[in-house]
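Right, chain A next:
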Amino acid sequence: MNRSLIGLGALLALTACGGGDSAPKPQKSTTGSTSSSTAETTTTAKSTDTGGAAKASGSQDWNDSMGTATVSGAIKFEGVAPENKAITMSDVDPKCPGGAEETILVSNGGLANVVISVNKGLDGYKFAKGTGAVNLDQKGCQYIPHVLAMQAGQTVSITNSDDTVHNVHSYSKRNQAFNQAQPAGAGAIEKKMSQKDKSFPIKCDMHAWMNCQVVVFDHPFFTVSDENGNFTLPKLPAGTYKLVAEHESLGKQEAEVTVADGGTETVTFSYGQSAP
Partner candidate 1 sequence: MRSPFTQLVCLATVAIGTLSSFKALNFFGSDPRADEDHSQMIAEELPHARPPRGVPLTITEGTWLRAPGEEWIIQQNELARKQGLEPRFTEDPSAADGEGAWIDSTGFIQKRYDEEEDFWAYWQWVGPAQLTRGRRDFVQFCSSCHGLDGDGYGRSGQWLRPSPRDFRQTNFKFTKVLANLPTDDALKRLIKRGLDGTPMLPWDLSDEQITDIVQYIKSLSPEGMGWRDPFTGIGSIVEAGENPWAGRENFAIKHGEKVYHGVAQCMLCHPGYVNPRDLPGLLDQPEDTVYRENLYLPVLKDSEYEVLGEKVKILPPDFTFHTIRSGQTPQDLYETIASGIKGTAMPAWKGSLSEEDLWALAYYVQDLVEEYKDKPAERRGLMERLREGL
Partner candidate 2 sequence: MNVSSAATSTLSKEEVRTRVDVTLGMIFFIGSWTMAFGTLFLSFLVLRQRVGVWPPEGIVLPSFPLATVATLILVASSLGLHRAVRAWDAKGGGGEREQASSAQRDWAVGVGLGFAFAVLQALLWADLLAAGRFPSSGLYESLFYGLTWVHAAHVVIGLLALLWAWIGLSSGRYGPNRLSTVSNIVIFWHFVDVVWIVLYLGFFVF
């Protein structure tokens, strides 16, 4: 009423509500968080598309030949590994064969599915976007692999090898979340992960037990521990790094490591039931 009657109200000089909202003058674009970007970055970035990331000047472009060092190691699991609960699938979908949870997989004292990555120490380099595709399969109503690490710019190609339908429900933050159905026999779902992203799950709502973890890095120095808990990070440049190991339920651990050109260092992370 108030605004509908503005005409009359204006006549009586009684209008109480806000006046017209004429388009404000376009402003200089500043985010307000930090000082305005330099002209240089503005122009370079303008030429690239939404993805193109330009780090601060002073860094050099990375190429594979620059790294010669290697960090390898193992993830240990101390104590008795909890038994993985069996999942009864047939009452939800008789086409699912059944299986067990894959949250904590321990074999020979090594913990699988831990993402190891370099966290600090790469400031001097500028990394190109990743290329190619990473496969995520759905088989036996489980995701294979259960943990997926990839580089920004890569595409995740999700396939369905089951005789049943799945929906791929991604909870990504910086990359667009999606929830796409994938019936048996349907083609692969290709999703480009163009931004780095913290660990997020991909789930299937039809089969509530199905989930996998995906991490997207903006550099190539990451890996996932194999079934015996071993990992290798090759082609690192010399330097001091902070390594981070991250498990979906047991949490993060950090370690500092310094490698020389051509050298190899070993790092061991150790998880237990009471791990942080």
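Going forward, a residue touches a chain if its C-beta (ideal position, glycine included) is under 8 Å from a C-beta of that chain, and two chains touch if they have at least 3 such contacts; residues count from 1.
With respect to how the candidates were assembled, all candidates are chains of the complex that A comes from, given by their letters.
This is a predicted model, so every value here is computed, not measured.
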Key: Selected partner (touches chain A in the complex), from 1 or 2   = 1
Task = Give every residue of chain A touching candidate 1 within the complex, in rising order.
result = 2-3, 17-21, 23-29, 31, 33-34, 37, 41-42, 45-46, 48-50, 52-55, 90-94, 164-165, 167-169, 171, 173-186, 189, 195, 205-206, 208
